[in-house]
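Removed from the display is one protein chain of the complex; every other protein chain stays in position.
All chains are identified by letter, namely A and B, in their written order; residue positions are counted from 1 within each chain.
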Amino acid sequence: MNVLRFVVRRLAEMALTLLAASFVVFGALYLAPGSPASFLLSGRSASPAAIAAINAQYHLDDPFAVRYLRWLGDVLRGDFGRSITYRTDVSALLTDRLPTTLLLVAMTLTVVMVIGLLLGRLAAVRGGVTDSAVLVGTTFAVGTPSFVAAVLLQGLFAVRLGWFPSSGDGDGIADMLWHLTLPAVALALYLVGMLARVTRSAMLDALAGEHVTVARSRGVPERQVIRRHVLRNALGTVLTTAGLIVSTLLVSTILVESAFSVGGVGQLLELATTTKDFPTVQAISLIIVALFMAVNLVVDLLLPLVDPRIALTSGRSSA
Amino acid sequence: MNVLDITDLRIILPGSARPVVDGVGLTVAAGETVALVGESGSGKTLTSRSVLGLLPPGARAEGSIRVAGDDVVTMDSARLRALRTSTAAMIFQDPRAAINPLRRIGDFLTEGVVSNKTLKRATATARASELLRAVGVDEGALRRYPGQVSGGMLQRVMIAAALMGDPALLLADEPTTALDVTTQAEVIALLTRLRERFGTGMLFVTHDLDLAAAISDRVYVMYAGRIAETGPATELFARPGHPYTAGLLASTPRLDAPGRRLTAIDGRPPDLRTALTGCPFAPRCPSSTEICGERAPLPTAAPGRPDHRFACHHGRRLAEGSPADA
């Protein structure tokens, strides 16, 4: 079956790129000045026992290729090594913090999809003053980095107005949602602007199409024309943008979680980087890259469903 | 009764110095085929689209457009939708652009009647496959996407779609221009056959004089937003009354008179940004005189042929006897 071959092909491509990415993430350690052992221990007491432990854990006595393969084997089994800062398994740290980040990402994506699509649709369909207002608003939204939005929202809604907590991630689902509202809005602002602009221009392209006039000429009610012939035709572009949105979102969590002291994976990456906890940095980098590629794979698989003109066989459309 | 009766139609666009369509009168009787001929910019497409109330943003229509007795110009949107789903339908020029490539052909056929609850979905699908057979397309096409069938097939689908609401009036806007030559002939033959079978009146918009002569009972020739000449097809082509029609005929190559010299009409149609005084064709007309620049000619009938009318100060002389390629 055509679809199956496409999926297998894309999965193989993805595995290959992931392999290359893992090599980059692993090899980065050897770019550091000095020996890996001293780098991994930088700033900490280098007792002979500690050095021996590091050497054993990283198999530093083995040749480079063997070291890489062992590390890769461990990673594939879900073992990312031990965190130098926290002195626990990195995987344990991650399972601890991943739910918070995933909740934050889910909240943000919901906001982005709903408001971004609505604004884009409103601007394209209404035109005139509404359109100009959306254009100006989104121009500023896409010029606002997420950490700037985070600090401004914190100053206004947490400190000045006191409506939301200014930091932390709360206990229990309701409290968590409350704590994560401001971070989610901070993350969403830029992406809402981006999605609204993309939706608007894709819908304007579709609106200019003759098929829209034809649908109207056949007595299809305007609301249905917009839904079935304009929004529907803009969906492919929106879906392609979704991949970009998710990757931007994953990276921005680092900034926003740090700004709001949310105990998620993003904040962990920031802490690990400042404390030179390299195994943790490696693990999170790999996870972000893998998530990003998985999202792109899903987008590629969904695209032919949205647009029958795209054949599954052609792989990705590299320009 | 006339299925289409346009009287004194004027369409005004924002930013233009004169109406794009200026005082057009036109009728189509039930079961009759009428051709509307003109070059691009003459206002023929706008005239035909205004019948369905499809005006560009900001445009204003004056006069009356009666479709099966009801005036489109004053219609509210609900009645306009009802008109579009049943009474009148349009076949568009380029089926590739006219049919949404992301929706199945079956969906395209049924969407107008289903969304207005004229027909139930099952009934609509049954009618769609029946009509597809009538236009010579396999009903398997219902589940296909437009990208999976040829341009000629797609234009047949377009025609079937126009027939879905069993319209009294078909508007065909250059339905063969985007097709290759052999497909063109097939589509024209199909349209002629369908007209006989379903008895619909048809307004056929084209820039192709020969095609107009082949398919229509009567012809209207449009120039710069006005009707220059109208009459029964055979008569109009044999003895054109308006210098513009004569010029068009003289510039069309003919198989039956090979070796004849082709003459082009000098100049270009008047720009929309300039107001017109007098006859719009005067600057390009070989027989124009002083009066042509001063006063717009009124349509007058050729002597003894009340159906053959033309708007020219000198038309009478031209129509009396001189052959087409004078």
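Please note the rule applied: a residue touches a chain if its C-beta (ideal position, glycine included) is under 8 Å from a C-beta of that chain, and two chains touch if they have at least 3 such contacts.
Note that contacts and distances are computed from a predicted model.
> Among "Aldehyde dehydrogenase family protein", "ABC transporter permease", "Carbon-phosphorus lyase complex subunit PhnI" or "BlaI/MecI/CopY family transcriptional regulator", find the name that the UniProt record gives to the complex chain excluded from display.
"ABC transporter permease"
> Identify the residue among A:7, A:122, A:151 or A:299 that touches the chain left out of the display.
A:151
> For chain A, which positions touch the chain that isn't shown here?
Here the touching residues of chain A are 17-18, 20-21, 24-25, 28-29, 31-33, 39, 131, 135-136, 139-140, 142-148, 151-152, 154-155, 158-160, 166-167, 201, 204-205, 208-209, 247-248, 250-251, 254-255, 258-259, 269-270, 272-274, 276, 278, 281, 285, 288-289, 292-293, 318-319.
We adopt the following convention: only the chains that are shown with their structure count from here on.
> Could you put a whole-Å number on the gap between the CA centroids of chain A and chain B?
55
> Can you check the complex and tell me which residues of chain A touch chain B?
For chain A paired with chain B, touching residues are 209-211, 213-221, 224, 228-229, 232-233, 306-309.
> Using the touch definition from the top, list the residues of chain B that touch chain A in their complex.
Counting only chain B, the residues touching chain A are 49, 52, 54, 80-86, 89-90, 92, 94, 97-103, 111-112, 115-116, 145, 147, 161, 165.
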